[in-house]
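Okay, here's the structure, questions in a sec.
All protein chains of the complex are present and in place, except for one that has been dropped.
Then we have chain A:
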Amino acid sequence: MNEVRHYVTVFGYYAKLAIQRQLEYPLFLVSWLLMIPTQYFTGIWMLKIIVDRFQPLSGWGFHDLAFLYGLGLLSHGLVVVFFIPTWGTEFAVLRGEFDRLLLRPMNVFFQFVTGYFNFIGLIDLIPGVVIFIYAANLVGFDWGIGNLLKLALVVIGGTLIRASLYTIIGAVAFWTKRSRNLIFMAVATMERTTMYPLTLYPQAIQAVLTFLLPIGFISFYPAEQFLDKSTSLELPLGLAIWTPVVGLIFFALAYAVFRFGLQKYESAGS
């Protein structure tokens, strides 16, 4: 218990410092405030155009797609707030930043991830929330307490799945000294694969995105359930439970990979 309090206290102070640091550069904040919402609102606009001009995608109309997109953006926003340092693992390895973390008597992964609480990333969350609420009303989402609880579990699980993927890919830098391009690839892939119904893709890719990289659990499978569609993956207990379970398992795996990579860490420079 004492240990937990210690970590919470340090996290709180890290967050305070990160916010102070980000407020040192207000212009960056403003540019981000303009850029990020634009990016996501154009994203949903594209979905509308695709459906309007062509046809529903594997039976998913614009309302359903907007719901899927909004649900995915929620966990994306949270990852950007809480796990953004994983995107920069390459820099941390190249600059020897893990030296400092290894010299302090706390868990290295904890220090690495919480060391930069991305306050500005909350801006990423705004379009996510707006789009989700808008779409939820379009599809007649039941805002009952049970459903909200399920939603919370799905969003937390989705956040863990995304964070795990970035952690593993980032950790490649421990071996190769490079992982930034892979991270960008993962970001783009994840955006695409959480935006459209998984059933659009060939069976083999569906299998990969379910079992190997469980991206399907971030938004697609839970959305199918929330929207009462015939589910394309048969699992007991409903998918709202499976997203956090898969998230936790994948996160444990990601942590193991990170630890293993850290053993290979060759502190750079003198």
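What we mean here is this: a residue touches a chain if its C-beta (ideal position, glycine included) is under 8 Å from a C-beta of that chain, and two chains touch if they have at least 3 such contacts; residues count from 1.
Methods note: contacts and distances are computed from a predicted model.
Peer 1: Tell me the UniProt protein name of the chain this structure doesn't show, selecting from "Citrate lyase subunit beta / citryl-CoA lyase", "NADH-quinone oxidoreductase subunit M", "ATP-binding cassette domain-containing protein" or "ABC transporter permease subunit".
Peer 2: Listed in its UniProt record, the absent chain's protein name reads "ATP-binding cassette domain-containing protein".
Peer 1: Extract the touching residues of chain A with respect to the undisplayed chain.
Peer 2: Where chain A meets the chain not shown: residues 6, 9-10, 13-14, 17, 20-21, 24, 96, 98-100, 102-106, 263, 265-267, 269-270.
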